[in-house]
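Apart from one protein chain that is not included, each protein chain of the complex appears where it belongs.
The block that comes next holds subunit A.
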Amino acid sequence: MTNLQTITSYSGSDDILLDVQNIKKYFPIKGGVLKRTIGHLKAVDDVSFTVKKGETLGIVGESGSGKSTLGRVILNLLDPTEGKIYFNGQEISQLKRKQVRPLRKDMQIVFQDPFASLNSKMSVAELVEEPLLVQTSLSKSQRKERAIEIIEKVGLRADDRLKYPHEFSGGQRQRISIARALIMNPQFVICDEPVSALDVSIQAQVLNLMKDLQDDLGLTYLFIAHDLGVVKHISDRVAVMYLGKIAEIAPKKELYENPLHPYTQGLLSSIPVIDKSKKQREKIKITGDLPSPANPPSGCVFRTRCPKAHDRCAVEQPLFTKKADGHYVACHLYT
């Protein structure tokens, strides 16, 4: 529990929008004839962090790191197994279904695949206006007015309202998803791999749009992605997740220039970069595959792939250590 204290002490002031404390999400694994629970898949295992108003916290991790599950727990789409989430100072992790609904206005999500996340039988107007229909008592003409406003804001044309999702390219569909997320004027948007299905030239358009909207509307983002370049571009702070845990969290510049956790170091040096001078960087290789989250290694979860693992790593779980202002790392090398 010490990691909670260290992380929250980093800020602890009024400008905190989201405060996640010791969140765990375990999925039961059923087996046998009686379908009894025979184990747990620890998708998110004791994660704590805060997000300030107006900032973007990037969450990076490979598949299976628990980053998407974390986003869904925060949005109340999944109930946490343990832990607390405060949004604007209000505890939201224990709310009943009915109590959650007003909250949905303030918290929205943009999903990865704009082909799967938009109902193909609804026109853009219906898709974008649907949240207004559910959440507000606006009249038809008011809804239309508001929808046009937001559709133009995300860079589509007002007469695109009458078209259907299949008439748009991937990048434009992602703009529709963003319009749908923003129509209620949320404070907080979780972006779950919003650009990873897009080509680079389109990805850049959508990333620029998201930055502009953040400046315009004062949005706070939790940006979940596996692409370290994309996360670096959009985030103010970055948390690196591995097997359900945060390995390292730091302001962007600090994390990319001075990564401390061997996993972060390995991750950064695994990315093929366009090195115009072609000078060979020293590569830190991460060997092997991600262990199963149903049966994570004892002690430090990264130790089975860590080039710097030592005896202590197998027995003791590393706690967060503060290495610089806002820079925390969970690794025995620094304790």
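One rule holds in what follows: a residue touches a chain if its C-beta (ideal position, glycine included) is under 8 Å from a C-beta of that chain, and two chains touch if they have at least 3 such contacts; residues count from 1.
Following the convention adopted for this analysis, contacts and distances are computed from a predicted model.
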item	value
From "Glycine cleavage system H protein", "Amine oxidase", "Fumarate reductase iron-sulfur subunit" or "ATP-binding cassette domain-containing protein", the hidden chain's UniProt protein name	"ATP-binding cassette domain-containing protein"
Among A:K35, A:K96 or A:K285, residue touching the chain not depicted	A:K285
Touching residue (missing chain; options A:V230, A:V301 or A:C331)	A:V230
Option touching the unshown chain, where A:A204, A:A294, A:L319 or A:L333 are the choices	A:A204
On subunit A, residues whose C-beta touches the chain left out of the figure	62-63, 169, 171-172, 199-205, 207-208, 211, 226-230, 232-233, 253, 256, 266-268, 270-276, 278, 283, 285-287, 289-290, 305
